[in-house]
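The complex appears here without one of its protein chains, the remainder shown in place.
Chains: A, B and C, in written order; residue numbering restarts at 1 for each.
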Amino acid sequence: MARGFGKKIRQKNTENSGFGSNASGRFINKDGLPNVKRTGVNVFNRLSWYHTMLNLSTFRFLSYLVICYILVNLVFALIYYLIGVQHLTGIDKSDPFNEFIDVFFFSSQTFTTVGYGRIAPVGFMASLVATFEAFLGLLTFAIATGLFYGRFSRPRAYLRFSDIAVIAPFKDVTALMFRLAPYKNNALTDADVILSAAIEVIEDGVPKSNFYRLETQLGKINTLALNWTVVHKIDENSPFYGFSEDDFRTTDIELIVQIRAFDEVFSNTVVQRSSYVTGEIIYGARFVPMYYPNKENLSTILDLDKINEYEKQELPVLTGNKE
Amino acid sequence: MARGFGKKIRQKNTENSGFGSNASGRFINKDGLPNVKRTGVNVFNRLSWYHTMLNLSTFRFLSYLVICYILVNLVFALIYYLIGVQHLTGIDKSDPFNEFIDVFFFSSQTFTTVGYGRIAPVGFMASLVATFEAFLGLLTFAIATGLFYGRFSRPRAYLRFSDIAVIAPFKDVTALMFRLAPYKNNALTDADVILSAAIEVIEDGVPKSNFYRLETQLGKINTLALNWTVVHKIDENSPFYGFSEDDFRTTDIELIVQIRAFDEVFSNTVVQRSSYVTGEIIYGARFVPMYYPNKENLSTILDLDKINEYEKQELPVLTGNKE
Amino acid sequence: MARGFGKKIRQKNTENSGFGSNASGRFINKDGLPNVKRTGVNVFNRLSWYHTMLNLSTFRFLSYLVICYILVNLVFALIYYLIGVQHLTGIDKSDPFNEFIDVFFFSSQTFTTVGYGRIAPVGFMASLVATFEAFLGLLTFAIATGLFYGRFSRPRAYLRFSDIAVIAPFKDVTALMFRLAPYKNNALTDADVILSAAIEVIEDGVPKSNFYRLETQLGKINTLALNWTVVHKIDENSPFYGFSEDDFRTTDIELIVQIRAFDEVFSNTVVQRSSYVTGEIIYGARFVPMYYPNKENLSTILDLDKINEYEKQELPVLTGNKE
Partner (left out) sequence: MARGFGKKIRQKNTENSGFGSNASGRFINKDGLPNVKRTGVNVFNRLSWYHTMLNLSTFRFLSYLVICYILVNLVFALIYYLIGVQHLTGIDKSDPFNEFIDVFFFSSQTFTTVGYGRIAPVGFMASLVATFEAFLGLLTFAIATGLFYGRFSRPRAYLRFSDIAVIAPFKDVTALMFRLAPYKNNALTDADVILSAAIEVIEDGVPKSNFYRLETQLGKINTLALNWTVVHKIDENSPFYGFSEDDFRTTDIELIVQIRAFDEVFSNTVVQRSSYVTGEIIYGARFVPMYYPNKENLSTILDLDKINEYEKQELPVLTGNKE
């Protein structure tokens, strides 16, 4: 599956990608996280449960909370039941099931500190467990408060990347382009891009991934409010200089993108990464514009649905027009 | 309405404004946010509700909280009512309205976990709903805690900009000036300014916005405690070199200002932006000082009401005294 | 009181102090805040109440919370009392004072959501007010949670500056020195110092403050764990070159210090400022060391009580040995 580029790339590769040249598979997943698995230490040391809770979807996060709540109440209900329902006032003692139900709801009324008092503990053991449960309930909601805040205050760039990159004409040569746009009502300024490429090359018959830093036309923009088309000119300084359409189709290429910007609401630097691999680079295409003036000509409309729209475009056979 | 500058500006325009040259209307609103509307993805994906909650006025934020509280209680009251008031103790059953009132207040006592117990759930369904409502109440207040903290801990520069910019004499030439001052008891240090201008020019008969970076006399100041008058000298390096009073009145100009400073209380970098468009630039005026020593000569008084005060000032016909 | 330096300072003064040359009094107070008062906008706009709450002493902060709590309960008690004690169950109706006491405690039991239920609301109005009070109580504690967190999570450098600066011999010339040390169990790295001086000079008979950036021997240190003695060599590049003991005593001088470091616990940059004015600079003295090895020679002891200890030291008459 992995096919290297046999021809010579004259550009010097960089060694500070952080990936070894014999690491395998995609380096950076589409969501920006590195494609690395860890083994060795046990799973509890290997997981930052806080990072995990922050990365859960809202639905799963809330589901976990509800499940925890039910489990905790079941456990405490069992403890109260074992202590004896006679130590709780107001229990419906008509049959064991009703007893358990009332004990369960007593537990939940204690855990949430709602404490109606219709059911209340009498005697040492039941009171002690209730004392501890109410305390635990408050700590649990203290932790939940922190998790909620951590989840929604987490600074994120909220950028949408185009699914594909294109090789398009640019001035008198060709260029590699992809684009991105902010899709939420956050305000990003001072954005910069770092673009590099991992290209599989054959050295002494052995395939090996080399990393190259790719120069971009604009390294920095002041206000990231419209879309940003990142342009890497394929000239003599590009490792892609002289690549044919076929080379782009058959060589294992991975473009690694990192956007860094300043979010004015959070007053924080945010970073988002993505990557494009061989099948996601389209040779001979150009993006269609995705913003236009509004009717009254007083504002600009950014149409996020157009981010992947491109049209076919004839290119010379070799990118960068080598010789 | 849009009138371009026909004469030649010799300065090179910059391309990293982030706005295309055919975007329309004001680029940056007076409040510093970009004048861009997004379409395409659905509104829930397009809005970061947390950013939205942070940007609401205090009054609207509190109103939303109260409305939510009432709605939630109405919904739960309805559920309890449908389950049957006989599953709640202590309900005033004199008439259906009183029943609903008591059920509503039972709901609020559960949601806030106050749980007096005068009204308390009996039986499976009512207890179950109450169990869930108390849990929901706690989560809601966990979220509210996060929102409150997010709102008031959000780092902001609290700068007041002068409403107008002036073209004033400066040393032997003229200069574009505006000023700003911190108006709250925060402590800002290491402030810097980035100033650029969008000028509409006619190229081949087509109006087009070009962006220019404007140099300022002082790019950085150590302590932002008094007002800061930002000065852009109109000499040969300025795109405004040779502009007449009429040019300033008829050309579509937008000055885009970004102030960045370090807030010592939050230990965070804060950014504030603003902009000045053609009607907000006054030709031939100078700001009057807005700070003075106090009576005992031991401290300095900054009078924020004077931030827009200026006096008329004769200027040569052409700024920068071209030829 | 203000006495300027008549002799010529050859160094170029800087203009980016942020203070005008005709501001008056001390520029930076000993606690690092600028000595500026604001007028003009009303006090509510001028105060960031959050910054204010963060800067209160712990005692005052807690006192304000208690006072608020009592006031809120008094107000609600009054409302319940006006609605009528017959709408609350379990009230001790022996006399109006006892009634009010019970109503007050009912209010506090509602506000804190403890809700014992011995006293509970009956009827529409009392229930409605209680519903609102419990809601308000939860929001208040949500805000209090944020304030507590804001107060103790606020990154601070916790540096102690020596009360005095000294003019001491240094290698073959003299130097201005002061020192500082971290006094808490925080861990600071990558500390740097920015030192400047405001010197009152007589220009054309008019006293005027000029600002000078002072170079320091070490601009940056890696680990700020022991004390740091900041050394400004008084050579030809110093504005103090050629100052006599008398000049240091009679000229209005203010040294403005800013230390910036990275706190490893908060992962945040922290800044602390201080200043030294004329009376706080001692001519002809040197600091005594304030750290020493422990008994077993395995660790270093930093004695914070010695931070101001110095011994007298003979100096040439003119600093910098200007002949």
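To be clear about the criterion, a contact is a pair of C-beta atoms (placed from the backbone, for glycine too) under 8 Å apart; a residue touches a chain by one contact, two chains touch by 3 or more.
Note that this is a predicted model, so its numbers are computed, not measured.
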item: Absent-chain contact - pick from A:S63, A:Q86, A:T269 or A:N297; value: A:T269
item: Touch with the omitted chain, as defined above, among A:G18, A:G84 or A:P316; value: A:G18
item: Sole residue of C:T52, C:T189 or C:N237 that reaches the chain not shown, by the stated touch rule; value: C:T189
item: Contact set of chain C toward the excluded chain (per top definition); value: 65-66, 69, 73, 92, 101-102, 105, 108-109, 112-118, 141, 144-145, 148-149, 152-153, 158, 160, 183-187, 189, 191, 218, 220-226, 228, 262, 264-268, 291, 293-294, 296-307
item: Contact set of chain A toward the excluded chain (per top definition); value: 2, 15-20, 22-28, 32-41, 45-48, 50-52, 54-55, 89, 109-110, 113-117, 120-122, 124, 127-128, 130-131, 134-135, 137-139, 142-143, 145-146, 149-150, 154-156, 194, 196, 256, 258, 266, 268-271, 273
item: Positions on chain B where the hidden chain makes contact; value: 113, 115-117, 145
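Keep in mind that, in the parts below, only the chains that are shown with their structure count from here on.
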item: Copies chain B and chain A - interface residue numbers shared by over half, same or different; value: different
item: Cα superposition angle of chain B on its copy chain C, in degrees to the nearest 5; value: 90
item: Rounded Å distance, chain A centre to chain C centre (Cα mean); value: 39
item: Distance between the centres, which are taken as Cα means, of chain B and chain A, whole angstrom; value: 28
item: Numbers and ranges of chain A residues touching at least 2 other chains; value: 113, 115-117, 145
